[in-house]
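A single protein chain has been removed from this complex, and every other one stays in its place.
Right after this comes chain A.
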Amino acid sequence: MAKQIDVENLNVYYGDFLAVQDASVNIAPLTVTAFIGPSGCGKSTFLRTLNRMHEVIPGGRVTGKVLLDGEDLYGSDVDPVNVRRTVGMVFQKANPFPTMSIYDNVIAGYKIAGTRKSKNDFDDIVERSLRGANLWEEVKQRLNRPGAGLSGGQQQRLCIARAIAVEPQVLLMDEPCSALDPISTLAIEDLIAELKASYTIVIVTHNMQQAARVSDRTAFFNLAGVGQPGRLVEYDETSKIFSNPSQKATEDYISGRFG
């Protein structure tokens, strides 16, 4: 079942540097939430705290709470590996494993982690995940070819298939379309609309039309200035953010009068 995320007073650090200050958001299950804001405002950093990927970076740490259906992800006995199995992630740059075929890339979450399943189960997972990522028809004839041989848009959908193959409850997407052409972008946006039926989705995007098209709620992050931490400026229904934002900074940003 898709889960609810509640972030309470989260501060995100790189070493001593405070990257995001005092952010709180509540994300309902089976919704799409978009994070928008200028480069360097901490929206990707904030996203990575939602599945404990932030601490992979040396010096990365947080204070505050991230609750997944009420359970604190940063609790002392929580295993980050289990968190990441529950909260999947798709990255800005498509990153299929270069040593693996398309088939193996999809089940990489099981194969690398050492989970054994029968060939039939794996076949089912591969077909279901690739169908889920709208890639099945394009690659079903060449599942044993290297994943790195696909086009950029196909690689990104392969990465989405890989992420949903392990059946997470939340899917985080960090600018998944920023390197893609408009047609591939449309394919992924359609996909997000379909995935919403099964997953709670959080997407970081620089493309405001995209945020307006795909998301139910939008969070706007901004920097007070150079060297200042990023802050969550406004978080509301997408329609309200784009038509009648309550903050001046939000209005300036979405209307292009920023800075």
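Following the convention adopted for this analysis, a residue touches a chain if its C-beta (ideal position, glycine included) is under 8 Å from a C-beta of that chain, and two chains touch if they have at least 3 such contacts; residues count from 1.
By definition in this document, contacts and distances are computed from a predicted model.
Tell me the UniProt protein name of the chain this structure doesn't show, selecting from "Ger(X)C family spore germination protein", "ABC-2 family transporter protein", "Phosphate transport system permease protein PstA" or "Hydrolase TatD".
This omitted chain is identified in its UniProt record as "Phosphate transport system permease protein PstA".
Could you tell me which of A:Arg85, A:Arg128 or A:His206 touches the chain that is not displayed?
The missing chain is touched by A:Arg85.
Of the listed residues A:Gly42, A:Gly109 or A:Gly153, which contacts the missing chain in the full complex?
Answering carefully, the residue with contact to the hidden chain is A:Gly109.
Would you write out the residues of chain A that touch the absent chain, in ascending order?
Output for chain A: 51, 53, 56, 58, 81-86, 88-89, 91, 93, 95-99, 108-109, 111-114, 145-146, 148-149, 159, 162-163, 166.
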